[in-house]
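For this view, one protein chain was removed and the others were kept in their places.
Note that the chains take the letters A, B and C in the order they are written out, and that residue 1 is the start of every chain.
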Amino acid sequence: MSLEYTSSEMMSVTAARALENGMTCFVGIGLPSEAANLARLTHAPDVVLIYESGTLQTKPDILPLSIGDGELCESALTTVAVPEMFRYWLQGGKVDVGFLGTAQIDRFANLNTTLIGDYKAPKVRLPGGGGAPEIATNAGEVFITLKHSKRAFVKDVDFVTTLGFGRDGKGRDNVPNIGKGPTRVITDLCVMKPDPDSKELVVVSLHPGVSREDVIDATGWEIRFTEQLESTPEPSENELTILRELKARTERAHADA
Amino acid sequence: MSLEYTSSEMMSVTAARALENGMTCFVGIGLPSEAANLARLTHAPDVVLIYESGTLQTKPDILPLSIGDGELCESALTTVAVPEMFRYWLQGGKVDVGFLGTAQIDRFANLNTTLIGDYKAPKVRLPGGGGAPEIATNAGEVFITLKHSKRAFVKDVDFVTTLGFGRDGKGRDNVPNIGKGPTRVITDLCVMKPDPDSKELVVVSLHPGVSREDVIDATGWEIRFTEQLESTPEPSENELTILRELKARTERAHADA
Amino acid sequence: MAEFLSLHDAVARYVQDGATVAMEGFTHLIPFAAGHEVIRQKKRDLTLIRMTPDIIYDQMIGAGCAKKVIFSWGGNPGVGSLHRLRDAVEKGWPRKIEILEHSHAAMACAFEAGAAGLPLAVFRGYIGSELPSVNDQIKFIECPFTGERLAAVPSVRPDVSIIHAQRADRQGNVLVEGIVGVQKEAVLAAKHSIVTVEEIVDDLNAHPNACVIPGWAISAIAVAEKGALPSYTHGYYGRSNRFYKEWDAIARDRDSFTQWLDDNVYSAGENS
Partner (left out) sequence: MAEFLSLHDAVARYVQDGATVAMEGFTHLIPFAAGHEVIRQKKRDLTLIRMTPDIIYDQMIGAGCAKKVIFSWGGNPGVGSLHRLRDAVEKGWPRKIEILEHSHAAMACAFEAGAAGLPLAVFRGYIGSELPSVNDQIKFIECPFTGERLAAVPSVRPDVSIIHAQRADRQGNVLVEGIVGVQKEAVLAAKHSIVTVEEIVDDLNAHPNACVIPGWAISAIAVAEKGALPSYTHGYYGRSNRFYKEWDAIARDRDSFTQWLDDNVYSAGENS
């Protein structure tokens, strides 16, 4: 029996499944936060979630709107100052995986959250780097999740805010004390991984009902597909129920506040 | 009417009087701690005492034996980690005066708490620098208190653990972001201050009943006396009472523990 | 020693035109009441430092207080853009502003270094990022022990830092609790500091290792009840996520923003 679900739900469930139980995850706000908490509420009850606001090992009952909602602190093991968070916990090597969103991503998984256009005369000014530049290099590895579109998936980002593998795919070569970088990108259409040699993103798994053409049309470069292309497993009923409850709780709480 | 008091009491009272109400004082253990707390319990109720164990604005009822006695934490405004203490509070420029003891001091107020003899084959191994090297340079100014003797007051220290004014008196010249250094040395015989030009220590005040010869005999270099040599005011009855009660309380508490 | 002043007097005394100002609070405890007072007093040419400009700097930028913003993430958290910041950067309204942007790690370390009295912060950062190509305040040094290349940025040392906190005691000692961000660092790094608090109490009732800033490390304390709204104060009131969402529409348009400012800041008293 096939369940009804949206492509957004497919993305969140797939992103959640990327997290293994017991991993320590530095969580970005928005989609990564939704996925990470879904993981915690389903198959990975002991995943450790860290937010850059200083909240260590937090277990929010509702999704935070901001990276520093009170819920994060109240449900945390403890809350440390922000310099400590970046120095001891992230740079200190305690984070297994950094979970990031982005506005733009290119074929080498470089992320742009700074601006569209030219730096001196931007067409669109985006929020900026935030924690991402150092999350991407100091975490053991990086998961990225965002909606698939030609605007977002570009051949070359307008600005490398955050290193994937550099503009030539060699940005991490011979750099000491650096993480593995992006090991998977989860969208509402597919899952991508970097090619082991070139580091170019390659589709490894298509979500149910998504065609190669759908991905090609939504990607700004000539996207490649792995030879053993898989079909992403569907969400389970349990995952969908928990995700929907989480989102409903969240919506109620934010409407009230 | 003249009161009975010991030369140690004279030293402690004189050292205490050096602290002004409202000053922020980074306190060394032993004699400085005794003097600083006497100041707090007499003329300087709002003196702020900081110990390197991380205890900020502490008001111990008994003198600590160690720099980290429980009493210091229990009576503190708050207690911070030791790295924070040295980085934010001392190096951050929040300390008006560092109050230090020493094993050896020379004519330029350099302090040796490292060893007597040669570093590779010490005659006597002393405890080492502890907090003093950076207290002496990062605090606004430095008070030093110790008993006067030829062993302690030497022409040149065996080792400069902690900068006074350097081996030539010019050790602070043109150094950016450095405190004024030792502004007074209080012993059981007298008070000394550095000569404004040469920075050599000069006696500015003799304690009651102490002669120039007493000081000359207890000093390892040709000590000079200022032209307007003063007589140090005697301890008051109140100061002596409070000092004696403090020491009696302390002794009882340490005997019990 | 901290002086107890009205918010008006504290801002009038310590926030000078042209000053470098850090108003911190990491989502939590954002000093909105103080920001509004700065707007009301029509302070100009400020260099505004904040990791996350948030709505508070959006309002101050839109009101024309800023000539430069130093930041690391300039969005409306969970909602979208800061339209007043964007309008100033992209179109120069109400005036052209300069921006200098960092990563969070860089700014957090720069606040730490400022509190520590150092001229620079050293950290493992900016690897592969193009931010160093647009920010000449980012340099790299070589570790003399390992040869590793590490990032260096100047420490943050504002003329004045402003934060909001739960409470002060009558000696001016301040308790900050919950998400403490870089607030203590901001205060310690600054030449002067203003702390707005929910209330003054006899006893802070703090645990032994609480984040307490002693009164002698603060210039002025001003009571500002609900002074962090629409941000929140742990233990006092929650965040108005609703206002953060509403701000998007208010700030999107110059006229609706100006109207909001008139109604809610200029016409309002100190307690707005």
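In the analysis below, a residue touches a chain if its C-beta (ideal position, glycine included) is under 8 Å from a C-beta of that chain, and two chains touch if they have at least 3 such contacts.
Model, not experiment: these values are computed from the prediction.
Taking every chain of the complex into account, the absent chain touches A, B, C.
Here the missing chain is touched by one residue of B:T79, B:T102 or B:S205, and it is B:T79.
Looking at B:L38, B:I105 or B:L163, the residue that reaches the missing chain in the full complex is B:L163. Although one chain is not displayed, subunit A still touches it through residues 22, 24, 48, 56-57, 73-74, 76-80, 87-88, 91-94, 138, 177. Seen across the whole complex, the unshown chain contacts subunit C at 116-120, 122-124, 137, 139, 141, 143-146, 148, 150, 152, 154, 177-178, 180, 207-211, 234. Think of the hidden chain as still there; on subunit B it touches residues 29-30, 52-55, 64-70, 72-73, 79-83, 85-87, 90-91, 110, 114, 119, 122, 125-134, 137-138, 159-163, 166, 171-172, 175-178, 254-255, 257.
Simple rule for what comes next: only the chains that are shown with their structure count from here on.
Counting only chains that touch, the fewest steps needed to get from subunit A to subunit B is 2. Core chain by CA centroid proximity to the global CA centroid: C. Note on interfaces A-C and B-C: more C-beta pairs are in contact across A-C.
Per-chain CA centroids place subunit A at a distance of 57 Å from subunit B.
In this assembly, the C-alpha centroid of subunit A lies 28 Å from the C-alpha centroid of subunit C. For the pair subunit B and subunit C, the distance between mean C-alpha positions equals 40 Å. For subunit A, the set of residues that touch two or more other chains is empty. Along subunit C, residues 112, 184-185, 211 each make contact with two or more other chains.
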